[in-house]
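Here's a structure for you.
Apart from one protein chain that is not included, each protein chain of the complex appears where it belongs.
What follows is chain A.
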């Protein structure tokens, strides 16, 4: 539902959130047709192979087709939800499916002899190993996005905290939207006091929730897990913060320059006093020179000894 909301947001928000979202689902019909034609040709070619060359068992071919379909769906989903980032929310089902399909291939032994099992012929029989590459790519992307962080432990659906966060996020976006209505952005650039005042509470809640999530994540996550939250949550927070403090200019910290200058100049002044006073009042350390007992100074040594005797 979040992408839908984006479509109805104000132009400024849409601009901030990225234009990609609006155009995600559009595909060129000509390209589609071309692709279908190619698929058809491939199928003909695959089916047209005579049975005497046992290239692939039918069930293996089915598994492969499933995998191809799944990866196409996942790719599409990833691309569509690239900006604003909705990867984990939108695609976790696709990803789970793909994992299962890959698992099927890897586990499938096929009904024939050892040399002809599906896993072997699909995964490892050529140099390119495209299925493995694809699967690795998806896994890496998933890990890099830290998606497991906002999913439930069994990866079915979003975790409770994530749902809560997204709700709050939507709430604050709605708040922004409401308060901006009736204002034209181009005219009054700095006049966002209304927003700042009214949405402060929601924003603070959102911010606190995010910080909490981050803290629990950092504590719970062992060193193996990275300290990042999943990309959806991070990005949502990022967008909101940018809107809040850059676009709306809501966070204006108190700058108390005068006391800081006073205190720091006092502290910086102390060493000068210290060094001056120790220079003036401390007794300079003197070294007592010792006359070396050398041949040149024999005369003086004779003197010393005369004094003794």
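Assorted remarks:
Quick note on the criterion: contacts are C-beta pairs under 8 Å (C-beta built on N, C-alpha and C of every residue); 3 or more make two chains touch, one makes a residue touch a chain; residues count from 1.
Keep in mind that, in the parts below, contacts and distances are computed from a predicted model.
A chain of the complex is left out here; the name its UniProt entry carries, from "Chloride channel protein", "Response regulatory domain-containing protein", "GPI-anchor transamidase" or "Exosome complex component RRP40", is "Chloride channel protein".
Interface note: of A:63, A:119, A:134 or A:237, the residue touching the hidden chain in the full complex is A:237. Listed here are the chain A residues that touch the chain not shown: 207, 222-223, 234, 237-238, 241-242, 244-246, 251, 253-256, 259-260, 262-264, 267-268, 270-271, 274-275, 278-279, 282, 284-303, 305, 308-309.
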